[in-house]
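With one protein chain removed, the remaining protein chains of the complex are shown where they sit.
Up next is chain A:
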Amino acid sequence: MAKAEADVSLLQLESAFKWPDAPDEDKYSVCVHCGFCLEVCPTYQQLGDENQSPRGRVYLIKSASEGLLPLDESVIDPVFQCLDCRACETVCPSGVQVGALIEEARGQVFYAEPAKGMKGAVQKLFLRGIFPHPNRLKMVGKLTRFYQKSGLQAVSRKSGLLKILPKQLREMEAILPEVPATSALDSLPERIPQRGDKKATAALFTGCVMDVVFSDINRATARVATHNGLEVIVPKQQICCGALQVHAGDREQARQMAKHNIDVFLASDADYIVINAAGCGAALKEYPELFRDDPFYHEKAEQFSARVRDISELLVEVGFEPPQAEVKRTITYHDACHLCHAQKVRSQPRQILRSIPGVTLVEMPNSDRCCGSAGIYNITHPDMAGQLLERKMDDVPEGVECIAMGNPGCMMQIMVGVHRRETDLDVLHTIEILDEAYRREGNE
C-alpha cells in the first residue's frame, strides 16, 4: 500500500506568528476537521466559504503557525471576519477553543501591522485613549448627554449634518437611548446593604458601555441583588474589563486593564463578582487565558475568575424570590453569544423570566444565533452584521412585545433592527423585567 503522505513534520518552516502569546499548538491540534462546526457558524451560513468557517479558520491559523502561510490577508481576513460568537465551541465534540485561537491570532496581527490611517487612529483613540480611562469614558458619556439634551441632536438631525456619517453610525445615533446623567459607578454607594438575611457579598462590575449608556441596568442589578439577600459592593477603582481590546487583538493593553481589575476586586471581601453584560462576563471569566505565560497573575486571575457570575446565574445559584406582582408582557429571549456559548448560561435567564407572573415567554427560533453586534463588529463589518441582524429580526416570533437579552451590545444592535423595521418592540435586559416586577410588588 502506498499512499502519498503529507508529513508536515519534515518541514522546518518558520511560523508566521513571530510575537509572544501566539496561538498554541495544543489548541489547534485538537481539531480533527470533522466539520460539525460549519452549520452553526453565522459567517459560514451566510457565505458557504470554508475560509469563513471555524474549521477553516483553525486550519489557516494552524497553517500560519507551521509556516505554510504568511500572515497576510488570507489569514487576517477570515480571522477578523469571525464574530468570535463561539457557537462552534458549543457543538465541537473535540472542544477546540476557537475563540481563544482567534483572539490570539488577532494579537499577532495587532503586533505585525498596527492599524494605520483613519482606522488606526480611531482604534487607538478608543482602545487605548478612552476605554482604559474611566474619567475620559465618563467625559464621552457627558458629551453624548450634552449632545442629546442641548438641542444639538435635534439640530444635527434636522440639518442633515449626520449624512456624513456611515449608515451604521447614523443608525446607532438614532437608536442611542438617552444617556443617564450619572453612571452607576459614581452614583451608587460603595456598599449597599441587602434586604433580610445576608446570603453573600457580591461586587458589582459596572462595565464601560453598560455604565455610560445603560447605567439604569446596573442600578436595577444592584436592586435585584440586594432584594435577594446579597450585599452589594461597588469597588470604585474598577475600570473597563478589556474585552474590546482582546477582540481587537490589543492583548497587552487588555492585560494591563485586567491586572488592575484583578487587584481591585481581589482586595475587596466579596464572595462573588457580579456582572450583567455577557461580553464582559466572558472576558472576566477568561482572564486566566490572558495570563497563560505569567504564573503570578495567572494564579490571581484564576482566583478572580472563580468568583465571576452573570447576574442571572448568580440569582439562580443563591436562590431568588419569584416576584408577586404581575408584569403582563409577551416576551421572546435572545441568547447573547457570550452568555450562551462562552459562559454556557442559557436556562437561568429563562428561569427568571418564567418566574414573573404575567410574563409569557415565546421561544425564538435559533435564539442563540449571533445578532451581528459582536463588540464593534457591526462597525468594522457592517455588511455581514447587517445580514445577521436581518435574520435575527426575521426570527422574532409574531405577537411578542418585547425582546429580552443579557448584553448591551446586542441591545443596541437589536434596537437598530427594531428601528429599521419601524416596529415598536421593546428591547430590554432580562434583569430590568425582574426589577420591574419587584418594584410593582413594592407599590402594591
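Simple rule for what comes next: a residue touches a chain if its C-beta (ideal position, glycine included) is under 8 Å from a C-beta of that chain, and two chains touch if they have at least 3 such contacts; residues count from 1.
Here, contacts and distances are computed from a predicted model.
This complex has a chain not shown, and the name its UniProt record holds, of "FAD-binding protein", "Thiol:disulfide interchange protein", "DNA topoisomerase (ATP-hydrolyzing)" or "LLM class flavin-dependent oxidoreductase", is "FAD-binding protein".
Which of A:15, A:74, A:187 or A:305 touches the hidden chain is settled by the complete complex: it is A:74.
When you scan A:96, A:172 or A:370 for touch with the missing chain, the hit is A:96. Touching the missing chain, out of A:15, A:51 or A:330, is residue A:51. One chain of the complex is left out; on chain A, the residues touching it are 1-11, 29-39, 48-51, 53, 56, 59-60, 63, 68-70, 72-75, 90-96.
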